[in-house]
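The complex appears here without one of its protein chains, the remainder shown in place.
A, B and C are the chain letters, set down in written order, and residue numbers restart from 1 in every chain.
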Amino acid sequence: MSGGLVARLRTPLRQRADLSEVLAGSWTALSAAELARRPVHLERDGATPLGEIFELNGEPEGRMRFVGDLELIDRLAAGLNEGEVTVEGSLGSEAGLALAGGTLDIQGDAGPRAGAAPLGFKRGMTGGELIVRGAAGAEAGAGMRRGLVVVGGRAGDRAGLGMIAGNVVVFGSAGADAGLWSKRGSVVALGAITPPPTYSYACTYQPVHLRLLLTRLGGRYGLPVRPRHLNGFYRRYSGDMAELGKGEILAWTAK
Amino acid sequence: MKIRGVFIEDTFAEAFTMRVARIVITARSNRWVRAAALKLTGFATSVIGCKVEAGIERALSARETPDGRPGTSILLMTMGKDDLAKRLVERIGQTVLTCPTTACFDGLPDATDRVGVGSALRFFGDGFQMSKVIAGVRYWRIPVMEGEFLVQEKFGTLKGVGGGNFLILARSPDAALGAAEAAADAMAAQPGTILPFPGGVVRSGSKVGSRRIKSMIASTNDAYCPTLRAVTKSALPDSVNSVLEIVVNGVDAPSIASSMRAGIHAACHDGVVAISAGNYGGKLGPHHFHLRQIMAGA
Amino acid sequence: MKGLQQLRIVGGAVHDPTNGIDGEVRDVCIENGRVVAALPDGAPTLDAGGMIVMAGGVDIHSHLASSSCNHARRLLPEEHAAEPAPAPLLEDGAPARSGTGGTVPSTFTTGYRYAGLGYTTVFDAAVAPIMARHSHAELEDTPCVDGGFFALMGNDEYLLRLIASGERGRSRDYAAWLLGATGAYAIKIVNPGGIEAWKSGQRNLNSLDETLTTHGVTPRAILETLADAANQLGLPHPVHIHCNNLGMPGNVAVTLASMRALAGRRAHFTHAQFHAYGGPGWSSGAVPLMEYVNSHPELSIDVGQVMFGPAATITADGPVEYLLHKSSGRKWVNIDIELETGCGIVPILYRDKAAVSALQWAIGLELFLLSADPWRVVLSTDHPNGGSFLSYPALIQLLMDRTVRGERLKQINPKLLAGSALADGLTREYTLNEIAIITRAGPARLLGLQQKGHLGPGADADVTVYSRDPDIARMFATPRYVIKAGTLVVEEGQLRRAPAGRRLHVRPGYDDALLPGLQKHFQAYSTVAFDNYPVRGIRDEPIPL
Partner (left out) sequence: MTDDRVEQVTCLGCGCGCDDIAVTVREGRIVDTSPPCPLGRAWFGDGSVPWQVLRGGQPVAVEEALTEAAEMLVRSRGRVLVYVGVDLSSQAQRSAIALADLLHATVDTATSETAAAGLLAGQRRGRATATLGEIRNRADVLLFWGVDPVLRYPRFHSRYAPEPPGVGIPEGRAGRFVIAVNIGADRAPPGADATITLEASEEIGALSLMRAALRDSRPAELPPPFKQAADLLPRLTGARYAVLVHDAEPTAEPRNPLRVEGLIALAQALNGPTRAALCSLRAGGNRPGAESVLTWQTGYPMAVDYSRGYPRYEPGLRGLNRLETGGFSAALVVGSPDFSAGTTSALARIDTIAIGPRATQASFNPRLAIDTGVAGIHDGGTGYRMDEVPLSLRPPLRGQRSTVEALGGLVKGIRLLGQPA
């Protein structure tokens, strides 16, 4: 990705940092200087301007790239509703919490509750695309109402917990209770998955819409979509029967 | 003006603004793409009797379709936008939804005027349908006995042009047909256009209204019927014994002009006396395709 | 806490309907927290020239300080997160409190916001007796307003037993004991018998004479018993009734039947809008209801207007909340409370494009506009059930400005409005004096608060001063000055001081012969010791009866 604003961590973080306010609201039209003044909430030292923690180069123009060891950063792009945010590395917890639009592309791993609903909230993501190229912690995409979460590696337990609608795509294996208590929405598993007992097996088929979705993931994000994923068969499970029963798990199968 | 000895009359084709939609049908194999496309575009020659004019625009390779399967693009045209929405729902519902392995996508993603299609067809799912938003576009997955029918929620519509035409005036029926076939073949590959009539060719050119029945919108174009040369005010030179018309619709005027150019070029053969065009004196349609201008640009 | 000892509010147009003053320019004199006839020359003045002066607002029916409210608060973190409320900076340096908003704001924020609206007296309309201690604590943390609450009695096990055995006098004594034990202000009935029916498996009672099978009593008997009790005890406020079948199509029949059952007795019927639906489908029942109310001076109502937007339904009426949960799919709290009452909570959204919401909105306005006697038809939204109290100014505008009302009417879903009086065109516009009646003078009179709702000598110095503004909603939303018990609490829309309010409660006498039986009941069935039940140490003395 060329252009855009590059935020490089000045010195390694020694305390957790909450970045939920940095990309809140409309940020893509701001200048680098304006964004530099937005607060990062440091665990111990409190509100600190972004520019003191990150060296900023370039202008946003709708794009921002974070560089450095970012594992102590929580809630990056929480509530994001515009722009493209790339993270070169791994993030802490609640990355892309309640994402509403735009794209958060994490090259490394994400901690727990990536793209989830804030704790205690019924509704999570309402739009946008969250790409975790590595592994994701527990409850990725929990409570999602709309949008897309992709986990390139392994997804922790309870991915897509209580989904209202939307898509969670897991390339690696999915942890326990994926899709549990979903009302609608899809968990697409390209790796191993054990559906909860309140999901009922329906059939093995080739869902056409997955060709669209996976083609896009390969094309737009360069994710490792293989011909076997595009042309292969999927086991469809309907659930969660404890809720509306209008959701599904689509599990790729070698047949 | 003459092309390969064929006289190009100094006249123009008069065409109308129509609403156009482009739909893309994909399927497991070309067999089912073709099956759906032929049914979908059947009985869709003229809005006068068919409510919609439709034709296959071109075949699409697997690389060109949204789902990476073979497909085809089709244009459907009506006089108004609401009408177009109804026709799309009717035709896609009856001929694509029903056809094994197909899916149906909008081919005008940039058009801002959009009409609901999947949003109406979804009700066939009886509450079991599911919607998916992929890359900001909503699709409906409608469960069917074979699996799922995937159809886009909304289809774009543009202001297109319908009724581009030219007439092939020939010495013999064989010469007219040969020239028309050559023209239709040449025009089939033109992007953004369709030839809504059988094989792309019309033998029953019409004039506006009727001499005898007031309510009739159109009746035979007696001035171009060779058999009536003796009883009507004929427009045909003496040597002409058969006339065929090519009608072309398209997404815009330049596509039609370029299609007509290719068609006329191909039609100018031995046995063809002249190329003419149908118009209503320029009072009815906003688009005028002057044959000589078109051909001069070749 | 006194703030200003003396203050002369000068030059304002005073709307004090209790004392027959309708916009006359005159001074209002305040001394030591009370309105006085005159002040010596040289007393400090507040210039209200060109402004409008009214008594502080009185909310007769709100849900702001109860365990049920607190459960609703807890249920709505999404709303709180969306509306943080930093602490205001007070002029006297007293530490003010931060909080959060939403349909059920935190207590301090609630107090500040009521004051910011010019309201200085508020009652919580539904408190489970065993939770009274909780309400007193919440009220202590709700500054700027005097307040109290009504105790829920219409489904109380012991009362139902007394009624079943025909002991009306003892019922009255028990009600009196319960009021005193809880520090409540009035008797509240919610869905008489229906909550017990919900809890005991009968699900609900749908008419006035359907028998509650566990006790063999009817809603009619409950209504009569408690209405008589309130009147015989000489309570300042008569029995406060939430009828059976709230929110159901056709419920105006049971509402009218309830009114007829109490004909000749003082009684207040609350959030009448929710009880004024024609049937069998959805339609307005406002016309027959108001015909009855207009011709029966012993009755009063508050409207319970629905305002479009988010709301939280909080009620003791458990069965109705279950149905709302099932039909809306929204989250749902039900708490069955200690053989006394219940609690149900469902957050909802009133949409102007939704046919039923639009009908509810229209019916509320019809009740207002068809009212012949504003003294008996009080402004309320049943906060936060029909909408937040913060929407009162917008509601006042709808009443005062038929153009605004007409424009709004055009935007709403008309599907169920056939035959609605509002849709047929009600041209009435409330005057400022009528607004003063339905927002302070009327409710104060109905509550029996002799020192509230007016500006005559002896009245509590609760005063709201509005700057004239052609935008009525803005005018009522941002009073220029609000004075609470003589203290200037709001100035130019800013909170300046946040004094604690007074507790308003009663302690009627009763026949001690009640106690042995009651103690036995406690011993057999209660989980709390009889002696530990009453709330003690309420800061303010009870209102003398």
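Some points to look at:
To be clear about the criterion, contacts are C-beta pairs under 8 Å (C-beta built on N, C-alpha and C of every residue); 3 or more make two chains touch, one makes a residue touch a chain.
Keep in mind that this is a model prediction, so the values were computed, not measured.
Considering the entire complex, the omitted chain makes contact with A, C. The residue from C:Asp16, C:Glu31, C:Asp59 or C:Glu138 that touches the chain not shown here is C:Glu138. Set against the missing chain, the residues A:Arg16, A:Lys183 or A:Arg216 yield one that touches it, A:Arg16. Here one chain is not drawn; of C:Arg73, C:His275, C:Arg405 or C:Lys452, the residue touching it is C:Arg73. For chain A, the residues touching the absent chain in the complete assembly are 15-16, 41, 43-47, 74, 93-94, 113, 117-122, 143, 158, 161-162, 177, 180-181, 196-198, 200, 240-242, 245.
Where chain C meets the omitted chain, the residues involved are 65, 67, 69-70, 73-77, 79-81, 84-87, 93, 95, 97-100, 102, 104-108, 130-131, 133-134, 137-138, 141, 157, 198-201, 214, 322, 325-326, 331-339, 345-346, 524-529, 531-532, 535-536.
Just so we're on the same page, only the chains that are shown with their structure count from here on.
Taken together, the touching pairs link the chains end to end in a line with two free ends.
Of all chains shown, the one whose average CA position lies nearest the global CA mean is A. With centres set at the average Cα position, the gap from chain A to chain B is 45 Å.
One finds 46 Å separating the Cα centroids of chain A and chain C. The centroid of the Cα atoms in chain B and the matching centroid in chain C are 69 Å apart.
Residue positions of chain C touching 2 or more other chains: none.
By the touch rule above, chain A contacts chain B in their complex via residues 146-147, 165, 167, 184, 186, 205-209, 211-213, 215-216, 220, 230, 246, 248.
Remark: chain A residues 118, 120-123 touch chain C in the complex. Listing the residues of chain B that touch chain A in their complex gives 26, 66-69, 103, 130-135, 139, 141, 147-148, 150.
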